[in-house]
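Got a structure here, written out as C-alpha coordinates. Questions coming.
Of the protein chains in this complex, one is absent; all others appear in place.
Moving on, here comes chain A:
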Amino acid sequence: MTWFVTGASSGLGLEMVRLLVARGAVVRATGRRAPDQLPADFPDCPYLPCDLSDPRAVAELADWATGQGRVQAAVLNAGAGYFRPLARETPEDIARVLAINLEANITLAHRLRPALAGGRLGLVGSVAQKGAAGMPVYAASKAALDGFGRALAEEWRGAVTVRVLHPGPVATGMATRAGRTPDFADRLFLPPRRTAAALLHALEARRGADRQTVSFLRVGLHRLGGRTV
(Lines give C-alpha, C1' and ligand atoms only; values in the text may rest on other atoms or scores of the structure.)
Protein backbone atom coordinates (compact mmCIF):
# COMPACT_ATOMS: atom_id res chain seq x y z
CA MET A 1 0.00 0.00 0.00
CA THR A 2 1.53 3.18 -1.24
CA TRP A 3 1.20 6.88 -0.72
CA PHE A 4 1.54 9.15 -3.71
CA VAL A 5 2.48 12.81 -3.23
CA THR A 6 2.83 15.49 -5.91
CA GLY A 7 4.74 18.73 -5.47
CA ALA A 8 7.18 16.88 -3.22
CA SER A 9 10.39 18.64 -4.21
CA SER A 10 9.79 21.59 -1.88
CA GLY A 11 7.36 23.25 0.49
CA LEU A 12 4.37 21.43 1.93
CA GLY A 13 4.79 18.38 -0.32
CA LEU A 14 8.38 17.86 0.83
CA GLU A 15 7.34 18.18 4.47
CA MET A 16 4.50 15.71 4.00
CA VAL A 17 6.84 13.18 2.40
CA ARG A 18 9.32 13.66 5.26
CA LEU A 19 6.61 12.99 7.83
CA LEU A 20 5.28 9.96 5.95
CA VAL A 21 8.68 8.34 5.37
CA ALA A 22 9.64 9.00 9.00
CA ARG A 23 6.67 6.97 10.17
CA GLY A 24 7.53 4.13 7.82
CA ALA A 25 5.00 4.70 5.05
CA VAL A 26 5.79 3.57 1.50
CA VAL A 27 5.81 6.76 -0.56
CA ARG A 28 6.14 7.56 -4.24
CA ALA A 29 6.92 11.20 -4.70
CA THR A 30 7.00 13.55 -7.64
CA GLY A 31 8.01 17.14 -8.14
CA ARG A 32 9.19 19.50 -10.83
CA ARG A 33 12.85 19.42 -9.77
CA ALA A 34 15.32 16.96 -11.26
CA PRO A 35 16.58 14.37 -8.75
CA ASP A 36 19.99 16.09 -8.48
CA GLN A 37 18.24 19.35 -7.58
CA LEU A 38 16.54 17.88 -4.52
CA PRO A 39 17.66 18.89 -1.03
CA ALA A 40 20.53 16.73 0.27
CA ASP A 41 18.36 15.39 3.09
CA PHE A 42 15.48 14.38 0.78
CA PRO A 43 13.73 11.36 2.31
CA ASP A 44 14.58 7.88 1.10
CA CYS A 45 11.74 7.11 -1.32
CA PRO A 46 11.23 6.66 -5.08
CA TYR A 47 11.02 10.01 -6.84
CA LEU A 48 10.00 10.79 -10.41
CA PRO A 49 10.40 14.32 -11.74
CA CYS A 50 7.41 15.47 -13.79
CA ASP A 51 6.29 18.62 -15.55
CA LEU A 52 2.59 18.60 -14.67
CA SER A 53 1.80 21.08 -17.45
CA ASP A 54 2.66 18.34 -19.98
CA PRO A 55 -0.37 16.03 -20.38
CA ARG A 56 1.70 13.11 -21.67
CA ALA A 57 4.07 13.36 -18.71
CA VAL A 58 1.07 13.39 -16.35
CA ALA A 59 -0.27 10.20 -17.91
CA GLU A 60 3.11 8.50 -17.48
CA LEU A 61 3.25 9.75 -13.91
CA ALA A 62 -0.12 8.13 -13.15
CA ASP A 63 1.16 4.81 -14.52
CA TRP A 64 4.24 5.10 -12.34
CA ALA A 65 2.18 5.96 -9.26
CA THR A 66 0.01 2.89 -9.72
CA GLY A 67 2.94 0.65 -10.64
CA GLN A 68 2.75 -1.27 -7.38
CA GLY A 69 -1.00 -1.73 -7.50
CA ARG A 70 -3.13 -0.14 -4.86
CA VAL A 71 -2.61 3.43 -3.73
CA GLN A 72 -3.66 3.93 -0.14
CA ALA A 73 -3.69 7.69 -0.40
CA ALA A 74 -2.86 10.23 -3.07
CA VAL A 75 -2.04 13.78 -2.06
CA LEU A 76 -2.30 16.04 -5.09
CA ASN A 77 -0.46 18.98 -3.64
CA ALA A 78 1.54 20.48 -6.51
CA GLY A 79 0.63 24.04 -7.37
CA ALA A 80 1.99 26.93 -9.36
CA GLY A 81 1.03 30.56 -9.52
CA TYR A 82 2.08 34.16 -9.60
CA PHE A 83 1.37 37.01 -7.28
CA ARG A 84 0.57 39.63 -9.88
CA PRO A 85 -2.40 41.43 -11.41
CA LEU A 86 -4.09 40.02 -14.50
CA ALA A 87 -2.56 42.63 -16.82
CA ARG A 88 0.91 41.32 -16.00
CA GLU A 89 0.04 37.68 -16.75
CA THR A 90 0.89 36.05 -20.08
CA PRO A 91 -1.33 33.67 -22.08
CA GLU A 92 1.32 30.95 -21.64
CA ASP A 93 1.40 31.31 -17.86
CA ILE A 94 -2.41 31.40 -17.61
CA ALA A 95 -2.59 28.10 -19.49
CA ARG A 96 0.30 26.64 -17.48
CA VAL A 97 -1.09 27.53 -14.03
CA LEU A 98 -4.52 26.12 -14.89
CA ALA A 99 -2.90 23.01 -16.41
CA ILE A 100 -0.86 22.30 -13.27
CA ASN A 101 -3.36 23.32 -10.59
CA LEU A 102 -6.49 21.93 -12.20
CA GLU A 103 -6.12 19.82 -15.34
CA ALA A 104 -3.23 17.66 -14.09
CA ASN A 105 -5.26 16.87 -10.97
CA ILE A 106 -8.31 15.95 -13.04
CA THR A 107 -6.11 13.62 -15.11
CA LEU A 108 -4.45 12.07 -12.06
CA ALA A 109 -7.78 11.54 -10.26
CA HIS A 110 -9.20 9.96 -13.41
CA ARG A 111 -6.28 7.59 -13.94
CA LEU A 112 -5.70 6.74 -10.27
CA ARG A 113 -9.34 5.92 -9.56
CA PRO A 114 -9.07 2.08 -9.87
CA ALA A 115 -5.93 1.98 -7.68
CA LEU A 116 -7.54 4.26 -5.10
CA ALA A 117 -10.47 1.95 -4.30
CA GLY A 118 -11.01 2.04 -0.55
CA GLY A 119 -8.34 4.72 -0.19
CA ARG A 120 -8.13 8.48 0.08
CA LEU A 121 -7.63 11.36 -2.30
CA GLY A 122 -6.43 14.68 -0.90
CA LEU A 123 -6.55 17.78 -3.07
CA VAL A 124 -4.48 20.62 -1.69
CA GLY A 125 -6.11 23.94 -2.53
CA SER A 126 -5.56 27.33 -0.99
CA VAL A 127 -7.51 29.87 1.04
CA ALA A 128 -7.04 32.07 -2.05
CA GLN A 129 -9.89 30.05 -3.60
CA LYS A 130 -12.36 32.53 -2.12
CA GLY A 131 -10.91 35.21 -4.37
CA ALA A 132 -7.59 37.04 -4.15
CA ALA A 133 -7.14 40.42 -5.85
CA GLY A 134 -3.35 40.00 -5.98
CA MET A 135 -3.39 36.62 -7.73
CA PRO A 136 -6.57 36.22 -9.82
CA VAL A 137 -5.41 33.32 -12.00
CA TYR A 138 -4.09 31.29 -9.06
CA ALA A 139 -7.31 32.01 -7.12
CA ALA A 140 -9.38 30.85 -10.13
CA SER A 141 -7.41 27.60 -10.36
CA LYS A 142 -7.83 26.85 -6.66
CA ALA A 143 -11.53 27.75 -6.70
CA ALA A 144 -11.89 25.33 -9.60
CA LEU A 145 -10.07 22.61 -7.66
CA ASP A 146 -12.50 23.18 -4.79
CA GLY A 147 -15.53 22.76 -7.06
CA PHE A 148 -13.96 19.67 -8.60
CA GLY A 149 -13.30 18.04 -5.24
CA ARG A 150 -16.72 18.99 -3.95
CA ALA A 151 -18.39 17.11 -6.80
CA LEU A 152 -15.97 14.20 -6.72
CA ALA A 153 -16.30 13.69 -2.96
CA GLU A 154 -20.02 13.12 -3.43
CA GLU A 155 -19.60 10.93 -6.52
CA TRP A 156 -17.00 8.69 -4.87
CA ARG A 157 -18.54 8.60 -1.40
CA GLY A 158 -18.30 5.08 0.02
CA ALA A 159 -15.62 4.11 -2.53
CA VAL A 160 -12.84 6.68 -2.19
CA THR A 161 -12.69 9.38 0.49
CA VAL A 162 -12.06 12.68 -1.26
CA ARG A 163 -11.10 15.77 0.72
CA VAL A 164 -10.17 19.25 -0.46
CA LEU A 165 -7.83 20.87 2.03
CA HIS A 166 -7.21 24.60 1.83
CA PRO A 167 -4.06 25.66 3.69
CA GLY A 168 -3.66 29.26 4.79
CA PRO A 169 -0.53 31.23 3.88
CA VAL A 170 2.49 28.99 4.55
CA ALA A 171 6.10 30.15 4.83
CA THR A 172 7.36 27.93 1.98
CA GLY A 173 8.84 30.74 -0.05
CA MET A 174 6.21 30.14 -2.74
CA ALA A 175 4.66 33.57 -2.19
CA THR A 176 8.02 35.27 -2.61
CA ARG A 177 8.92 33.16 -5.64
CA ALA A 178 5.47 33.95 -6.99
CA GLY A 179 6.35 37.63 -7.00
CA ARG A 180 5.10 38.81 -3.64
CA THR A 181 7.39 41.32 -1.95
CA PRO A 182 8.34 39.92 1.46
CA ASP A 183 7.11 42.11 4.29
CA PHE A 184 6.21 41.88 7.97
CA ALA A 185 3.30 39.54 7.18
CA ASP A 186 5.74 36.77 6.20
CA ARG A 187 6.64 36.31 9.83
CA LEU A 188 3.01 35.48 10.52
CA PHE A 189 2.84 32.79 7.82
CA LEU A 190 2.22 29.21 8.89
CA PRO A 191 5.22 26.94 9.57
CA PRO A 192 5.47 24.34 6.72
CA ARG A 193 6.23 21.27 8.86
CA ARG A 194 3.30 21.79 11.20
CA THR A 195 0.95 22.71 8.38
CA ALA A 196 1.98 19.52 6.56
CA ALA A 197 1.22 17.50 9.70
CA ALA A 198 -2.17 19.18 10.06
CA LEU A 199 -2.95 18.48 6.38
CA LEU A 200 -2.08 14.78 6.71
CA HIS A 201 -4.17 14.57 9.83
CA ALA A 202 -7.12 16.25 8.13
CA LEU A 203 -6.85 13.77 5.24
CA GLU A 204 -6.52 10.68 7.43
CA ALA A 205 -9.09 11.52 10.10
CA ARG A 206 -11.96 9.04 10.02
CA ARG A 207 -14.53 11.82 10.04
CA GLY A 208 -14.28 15.19 8.44
CA ALA A 209 -15.92 17.56 6.00
CA ASP A 210 -15.30 17.14 2.27
CA ARG A 211 -13.78 20.62 2.12
CA GLN A 212 -11.72 21.99 4.95
CA THR A 213 -9.67 25.06 5.65
CA VAL A 214 -6.40 24.16 7.33
CA SER A 215 -5.24 27.55 8.46
CA PHE A 216 -4.08 29.21 11.67
CA LEU A 217 -6.75 27.76 13.95
CA ARG A 218 -6.42 24.18 12.72
CA VAL A 219 -2.63 24.20 12.57
CA GLY A 220 -2.44 25.75 16.06
CA LEU A 221 -4.82 23.24 17.57
CA HIS A 222 -3.04 20.36 15.88
CA ARG A 223 0.22 21.56 17.38
CA LEU A 224 -1.37 21.70 20.84
CA GLY A 225 -2.11 18.02 20.44
CA GLY A 226 -5.78 18.42 19.61
CA ARG A 227 -6.68 15.50 17.38
CA THR A 228 -9.71 16.86 15.63
CA VAL A 229 -11.40 20.19 15.25
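Some notes on this structure:
Here, a contact is a pair of C-beta atoms (placed from the backbone, for glycine too) under 8 Å apart; a residue touches a chain by one contact, two chains touch by 3 or more; residues count from 1.
Heads up, the rule we're going with is that contacts and distances are computed from a predicted model.
One chain of the complex is hidden; its UniProt record names it "Dihydroanticapsin 7-dehydrogenase", one of "Dihydroanticapsin 7-dehydrogenase", "Probable inorganic carbon transporter subunit DabB", "Magnesium chelatase subunit D" or "Heme exporter protein C". Per the touch definition above, the residue from A:Leu52, A:Ala143, A:Ala197 or A:Val219 contacting the chain not shown is A:Ala143. Taking the complete complex into account, A:Gly131 is the one of A:Gly67, A:Gly131 or A:Pro182 that touches the chain left out. As for the chain not pictured, it touches chain A at residues 55, 85-87, 89, 91, 94-95, 98, 102-103, 106-107, 109-111, 113, 129-133, 135-137, 139-148, 150-157, 209-211.
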